[in-house]
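Complex shown without one protein chain; remaining protein chains in place.
Presenting chain A:
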Amino acid sequence: MTGDGSVLVMVVDVHPQMAEQPEYIHSYLNSVIAFANYHLAFSRMNKVALIAANHHETRFLYPQPTGEKVDRQKDGRLEYLNHVDESIAEELKDMMCKTQSVKQTESLLSGAICRALLYTKRLEEEETIKKKLNSRILVIKISTDTGSQYLNYINTYLSAQKIGAAIDVCVIGSDCGLLQQGADISGGYYCCLQDVSELLQSLVMMYQPDIATRKKLNAPPPESVDYRAACFCHHTLVDMGNVCSNCLSVYCRTVPLCSTCDVIFQTDRPVMKALKRKK
């Protein structure tokens, strides 16, 4: 809540899976827009950007690439907020109409987070007086997935950590360990909600204050994050595994050669035999 205002980039999941609970679609979208408005109304200096991601594409809902247009006042609302709402709705409808053949089913959230990082970076560059922007990224996720973009996610998180951008994550439905890791790595909050009906309330309580302000508030303690990696051979999470010294593949048990990079490991067995013989 500093005087400089802050930039909020929201990454919103609009995966078709939303339609499994048709009664919540409007509520979900309204909550997202309401929170964007809330942020903008909080301070004149605040800025917002909204990126939507589904299984097919990621797209800036606001600001639009075509640029801003000034509307006349409607219903006594602030023109700016009205404009934000309308451009979001417009772009979203356009995005939904495009139907292509489905190649993969997962939401392209990691790409959207990348774009969000780039956007904040660009804003920073465009500032006449270069300074660190008070920016954060909020990911709202509603679909379930299997995390086939594992490495993309991790790379994104590490970039975010490096440039010091916090990624907040709000997941609706089942827990998502991958995104939880991201929030933990980049210094954001992670929260998992049971359903959409309490989305706006949670957003306002958890994610409204900016990073600096949060330190002064009493947030729910972070849960311990499961950083266990899955092994390359059986795809199970391992507590303690073997790592290939050549390509860093993870194996859940000792293997004589790495199946990823074909390296043969020198084992210490012959040495031990020799020692025994000596004795």
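FYI, a contact is a pair of C-beta atoms (placed from the backbone, for glycine too) under 8 Å apart; a residue touches a chain by one contact, two chains touch by 3 or more; residues count from 1.
We adopt the following convention: contacts and distances are computed from a predicted model.
Missing chain, UniProt name from the options "Dynactin subunit 4", "NADH dehydrogenase [ubiquinone] 1 alpha subcomplex subunit 13", "General transcription factor IIH subunit 1" or "Ribosomal RNA-processing protein 40": "General transcription factor IIH subunit 1". Screening A:S43, A:Q64, A:T144 or A:Q161 against the full complex identifies A:T144 as the residue touching the chain left out. Only one of the listed residues, A:L123, A:V225 or A:V250, touches the absent chain: A:V250.
One of A:Q17, A:S159 or A:N242 touches the chain omitted from the figure, and that residue is A:Q17.
The chain not shown here touches chain A at positions 14, 16-20, 22, 25-27, 29-31, 33-34, 37, 55, 85-86, 88-89, 92-93, 96-97, 99, 102-103, 105-106, 144-151, 154, 174, 197-202, 205-206, 218-221, 229-232, 235-237, 246-247, 249-250, 259-262.
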